[in-house]
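All protein chains of the complex are present and in place, except for one that has been dropped.
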Amino acid sequence: MQSLLEIKNLTKKFSLGSIISRLRITAVDNVSFGIKPAEIFTLAGESGCGKTTIAKMILGFEEPTSGAIVHKGRRLKKREKVWFTQGVQAIFQDPFGTFNPLRRVDCYFFEAVHNYKLARDKKEAQELINRKLKSVGLSFEEISGRYPSEFSGGQLQRVSIARSLLIDPSLLIADEPVSMVDASLRMSIMNLFKKLREEFGVSVIYITHDLATAYYISDRVAIMFRGNIVEMGPVEKVLMEAKHPYTKLLRNSIPEVDPGKRWSGKITLSDIEHEEYLREGCKFAGRCPRAMDICKREAPEDIYVDGILVKCHLYRRNRILIKNGKERQNSQHLK
Amino acid sequence: MVRVVKDLFKDYRFAFSFSIFCLLVIFAALSTFSPYDPTFWFHAPRNLPASWTHFLGTNSKGQDIFWQATFAIRNSLIISVIAGVVSRVIAVLVGLVAGYRGRTTDRVLMFISDGLLVMPLFLIIVLLAMLVRERMNLVNLGLLLAFFGWAWDARVIRSQVLSLREREFTQTAILSGTGTLKLVIKEYLPFVTPLVFSTLINNMSWAIGMEITLSIVGLTNMDIPTLGTMLQWAISYQSLLLGLWTWLLTPVILSIFLFIALYWLSVSISEYLDPRTRVQRVGEK
Partner (left out) sequence: MSVLTAEKLKSFYVLDILGAEKVVKAVNEVDLEIRENEIYGIAGESGCGKTTLLKALYASIEPPLRLISGRVFYVRDSQEIDVYSLSKEEKRRLRWEYIAYIPQGAMSVLNPVIKLKQTYRDFLDSHVAGKTKKEAFDMTREHINKLGLPAKILDAYPHQLSGGMRQRVTIALAALLKPRIMFADEPTTALDVVVQRGVIQLLKGIQEILGNTIVLVTHDMGVHANLTDRIGIMYAGKMIEEAKTEEIFGNSLHPYTQYLINSLPKFGDKGSRESAPGSPPSLVDLPSGCPFHPRCPYAFDICTEQMPEFLDVGNHHKVACWLMKEGKDAIAS
């Protein structure tokens, strides 16, 4: 199956600081992954790992420092307006920030219909909008003439999804869509994403730090840490049989909804954030419970283990090593 | 809308200033009934005290002070309204475009704006006024003042736009396909409007003050009655020494009332629009 979206060696560097002391931070470091049609792909990681920056680069809001983004076989130009040309839409974390508090919510719908020429007159436009709203469990009468403050967070987020569905997108980028919605209402939105994939064939890039919801809806997941993808593969394998120590940490930090399974051990957190970005070698070495000497000197390569991509020295001696795009059977020659 | 006005009236400052302002506007409107042409001299005996035929007496040029004052208020208000409105329009356009576009457009526009802020306004206006003295009428004076009044607010509006640009609804509008100009007007203008409205009133105050100053210095057309020119004539005819109180005090008192009214209008409206103070006042009833 031809992939819908291919990210190839994407890198983004930012400069911070003043004239006197400049820091170059690599927010996204040589990231590559692909997305198939009708697939839910999760980019998981804590804040500062680069997942939002990748989303911005796909949408054309930021320009990559190097690397390529290929959509439906065609390489995207710099800052290309993908929402116009490619049918890519996005929904954001804060439903109340997504809409202008001083404007009625339906304005955005009518504007989109007008700008993308989706209907010939007002009646058709209203029908189209009503259809899209019905697919998220709302209706036109419910939202007509109302301001964002009159809705709850969960409802407003669904309105936001309906708006993005107007142009029948092939790819939806959802940046932390439920982190500001109450825990008890999250499921209805998660189920909605599932429905979009099954009924409309929409692919979703789900960006989050909550692995529990990621487990619930995704097909594949990529765990990111400070700009690198440290583990990637089918969600069952990555989350249930975590290989990279950071994935394990992330997985174990989710509080289990069961008082019988409380945490026993303690964890260490990073004190000063910059340091980790600028580290030589593996960026997680400072906090990793299984760090070795080589981890502090050399950055690990991408290694395939058991169908999963892992970026960790622990798996050096493994079956297939991918170098420069060519597969090499190394197992007999490695000690 | 009616509720907003009712709420505003609960603030004594608004009630007072709004009524004063209304009275002054009515006073200005009376000028249409004036039996005398304001530019003519000697249509009445000079230096008469207040009486029933001449409500505030007459001045040394033989003009009825009361009717002169109605014209004076009318003209001053016209100048300040022109100055205020035109400068707001320029400030909003410059601020919105500079804030949203950024980079070169922003740099150029802010360079011009900063230049106008830094220049010694009074000297430049005096210079220009001297040059166009012959063709100085109400509209020209208003436009001249407008040209120098937009710079400060353009910067303020620009900073608000800079912060609005980072908010997520900007991205929603972009994703809905909206172009730059439409986006800026539909999305940002509602945020900027309260600011613009309160600075409009401030700007009007400034314009009146400026006009009075220019008149005292003798740079405006002395035949057109305004608060400033009335004052200037009164001073140059030694009304203080001669005890011609009505002539001297009429423009002074009218100006004072006008300034207080405009100031209190501006303060009460901007306080009303600020949501934080509203929340505090509620619940104390």
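Here the chain labels run A and B in written order, and each chain numbers its own residues starting at 1.
Here is the rule we use: a contact is a pair of C-beta atoms (placed from the backbone, for glycine too) under 8 Å apart; a residue touches a chain by one contact, two chains touch by 3 or more.
Predicted model only: the values in this text are computed from it and were never measured.
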item	value
Contacting the left-out chain in the complete assembly, out of A:A55, A:I69, A:I143 or A:L249	A:L249
Touch criterion as defined above, residue of A:E6, A:E46 or A:E301 at the omitted chain	A:E46
Touch with the omitted chain, as defined above, among A:H71, A:R163 or A:H209	A:H209
Touch residues of subunit A, complete complex, unshown partner	46-47, 152-155, 179, 182-188, 190-191, 209-213, 215-216, 239-240, 249-263, 266-267, 269-273
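Note that only the chains that are shown with their structure count from here on.
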item	value
Mean-CA-position distance for subunit B and subunit A (Å)	53
Subunit B residues within the subunit A interface of the complex	167-169, 171-178, 186-187, 190-191
Complex contacts: residues of subunit A adjacent to subunit B	61, 83-84, 89-90, 92, 94, 97-100, 102-103, 107-108, 111-112, 115-116, 160, 163-164
